[in-house]
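Apart from one protein chain that is not included, each protein chain of the complex appears where it belongs.
Moving on, here comes subunit A:
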Amino acid sequence: MTDESKTYTLLPEQEFRLEVDFASTAIVQLKSGTAEIFGAELAPATIYSFSGQKVAIFSWHGCTLEIQGACSVQYVAEETPMHSYLNLHTALAQQRTAATASQGSGPVVLVLGPTDAGKSSLSKILLNYAVRQQHHPIFVNLDPAEGSIAMPGTLSAAPMLHLVDPVDEFSAIGLDKTGEMAAPLCFHYGFAASGDNPKLFRLLITKLASAVHARLKHDTASRQAGLIIDTGGTIDPNSYDIIKECVDVFNVTAIVILGHERLYSDMNRLYTNSSAISVVKLAKSGGVVNRDKDYLRQAQQRAIKKYFYGSAQCEYSPFSAIAWYQDLKIYRVEDSIAPTSALPLGLDRKVSETQTVPMDPGPILLHSILTVSSLDSTEDESKILESSAIGFVYVSAVNERKSTITVLSPIPGRLPRKYLLLSSFKWMEM
C-alpha cells in the first residue's frame, strides 16, 4: 500500500504481525532491543525481506522495528501464548540435558492440531530455541501440503544444524549445501493431505521412522536432542489411526495439541495410561490466520520454484536435459479408489493404494513434477515407493514425435536413475 518506512515500538512480550502478499515485498529491520521470528533472533541492522509470508515478530525485551514496503496487514498484538511455548521448550530442554547426562534419548514431540493453528510456527520455535541452546534435534515433516523442506507431496526429515532462517523458513534446510550433514531425507508421497492415500501415508511414516531411528542409533547428538514432528491438520477421528501410528513408529514421548479441545481430550484419553507419553494442550496464537486455497497454492508453487532456483539468499541454477521415453520408467500411485463394493460385480481390484501403476510417457506429463527415486536398476521395482527421493525434475516439454521429454533438473547431465514417480503437483515455470 505504502512504500514509506514506518517505525513500531514493541513493549516486552508484544508481537508485531505482518502479512505480505506474494506480489509485494516488505523489509524489516531491528533498530533496537531484541526480537525474534519464530524463535530465530533478528540481527540488529540487518535487512530481512519478506514476500508472500505471514510473519510474527515477537520481543521478550521490547524493541523498535522499522518496516518498509507494502504489507496487507500490520499490527502490534499484546496477547501471545509465547510464555507457554517457552515453558514447553524449557521442559524439553531439561529432558535433553537429562538425556545427555544419561546417554539416553531426548524428547520426541508430535505437534498436532487443525490446519492453520500454527503447528509449523510452533515447530520452528521449538527447533530454533533448541538450536540456540546448542541442541540439534531432527525435524520430521509429515505435512505434505506446503513442501516446507523440499517439495510439496513429500514426507521428509532433516537434522537441524542451524537456525530456521526467518526468511527462507524450512526451505533453508534443503538449500544449505555447506555440509552433507544437513541434507534432508525425502520420500515421495505425491498428495497434499494424509487422507488422500492413508495407506501409503502410513507405509511412508513407518519407512521414514525406521530411517530416522537407524540414524539416531549412531548419531548421539541428534538422539539426545530428540525429534520435533510437524503434521498436517489432522483432527478427524477417522485419522486417529494415523496419529496412533505416528506415535508408535516414532516412539513419541510428548504430544502437543494446538488449539483444539476435542482432539486434546481424545488424545488424553488414548494415552492417559501410558506413562511414557505426555499430552499437553497449548493455545493457538491469535496471529494465525486462515490460509485460503489460493495462498496454499502459491506457497506450493514457491516451494517448487525454490527447489530448482533456490532463494534470494542461496541461488541455484537448474539445467535442462532431454530424456528418451525408453530410458525412463514412470510410475504413479493409485490415489483414493472407490470401495470394492462400488466395483462392477465380478471385477476384482487391480491395484491397491500402495501399489504403483506404470504409465506411458506422453503429453500428460507436461508441467508435472517427477520424483527421481533412489531405486536403481538392480533393485526390485516394487520397492519404488519405499525408496527415498534423490531429487525432482520438472517436465517442461514433451515431444511425442521424437519420443523425448525435456526436464528441468537440479544438476546437469543425464538422470542418474531411470525410475520416476509422478506427483499430483503441477507447476508452470514463469
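Just so it is clear, a residue touches a chain if its C-beta (ideal position, glycine included) is under 8 Å from a C-beta of that chain, and two chains touch if they have at least 3 such contacts; residues count from 1.
Rule of thumb we're sticking to: contacts and distances are computed from a predicted model.
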Among "Elongin-C", "Ribosome biogenesis regulatory protein", "mRNA 3' end processing factor" or "GPI transamidase component PIG-T", the UniProt name of the subunit that does not appear here: "mRNA 3' end processing factor"
Contact with the hidden chain (one of A:Pro184, A:Gly226, A:Gly259 or A:Pro361): A:Pro184
From A:Lys6, A:His61 or A:Lys402, residue that would touch the chain that is not displayed: A:His61
Full-complex contact with the absent chain, from A:Ala56, A:Cys71 or A:Leu88: A:Leu88
Which of A:Lys54, A:Lys199 or A:Arg215 contacts the chain that the document leaves out: A:Arg215
Subunit A residues touching the omitted chain (full complex): 12, 31-34, 40-44, 46, 60-63, 83-84, 86-88, 90-91, 93-94, 129, 131-134, 150, 159, 162-163, 165, 174, 176-181, 183-186, 211, 214-215, 218-219, 221-222, 254, 278, 280-282, 307-308, 310, 313-319, 372, 374, 376-378, 387-391, 410-414, 416-418
